[in-house]
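With one protein chain withheld, the remaining protein chains of the complex are depicted in position.
Then we have chain A:
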């Protein structure tokens, strides 16, 4: 298989557009906006939807209306599940709103409408322009890894790109090896594969394929992380000093953590920290700093 060059893909989106989430909205007259927004700020903070503009002016029709987000539509994952009790279930006919909002809405005598809005903040200006068509969004420069990658990706050297293609080829081959298990009775997502790469050495340190036929959570990435942990334990076994620490001393150290006046405990804690620093200085911390290559197959389906 011929692999293309690495390409940056922003989080929370795909070629199908952003992930959407349903919200309740109302359209009110401009003079009602100030009072309503003030009350909503305390009664129903936007929470994870802070990237959205809570209020915007609709240009269609007269008089001019302001469209305002009330809150998220709470949808039960499965209406039949008794633990949701139907209490949080909303339907178009009868929206279920928190009591404070229900009162506000009934005072206004306006029926709320549902809208599907982007669930996450856009990671790029392009996403922002596209997603704002769905619901107006405030642009904020993300300080995320994704943004860092967006800036770094075009500057990858030829050698780095070669390396990435080599690793991706390897995990691709790995995923192909698992097709023989496709007929497993569990119908598990076979074909998924993962490798973990030490980018400094340019070598794979661990790999894994989907094992959900044996355990529902043994996804390829989890298997690979487990393999990396096993390797880590072999290369850097726990130091005997860790195991030999007397329970009494440990108790004292833990008790003394909040107090700088307890010199015995402080000294003990300091000694322990120094010992950890020397014994683990060349060792990676878990998988921090390592790269992950993943092939996800659309063939398999997780069912039970």
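As a convention for this text, a residue touches a chain if its C-beta (ideal position, glycine included) is under 8 Å from a C-beta of that chain, and two chains touch if they have at least 3 such contacts; residues count from 1.
FYI, contacts and distances are computed from a predicted model.
Enquirer: Match the chain absent from this complex view to the correct UniProt protein name in "CMP/dCMP-type deaminase domain-containing protein", "Methyltransferase", "Beta-Casp domain-containing protein" or "39S ribosomal protein L13, mitochondrial".
Expert: "CMP/dCMP-type deaminase domain-containing protein"
Enquirer: Using the touch definition from the top, which of A:160, A:198 or A:232 touches the missing chain?
Expert: Per the contact definition at the top, the residue touching the missing chain is A:232.
Enquirer: Of the residues in chain A, which ones touch the absent chain?
Expert: Touching the missing chain: residues 14, 16, 19, 21, 47-48, 72, 74-78, 81, 83-84, 119, 189, 191-192, 210, 212, 214-217, 219-222, 225-226, 228-229, 232-233, 236, 238, 242, 247, 250-251, 254, 257-258, 269, 272-273, 276, 280, 285-288, 296-302, 304.
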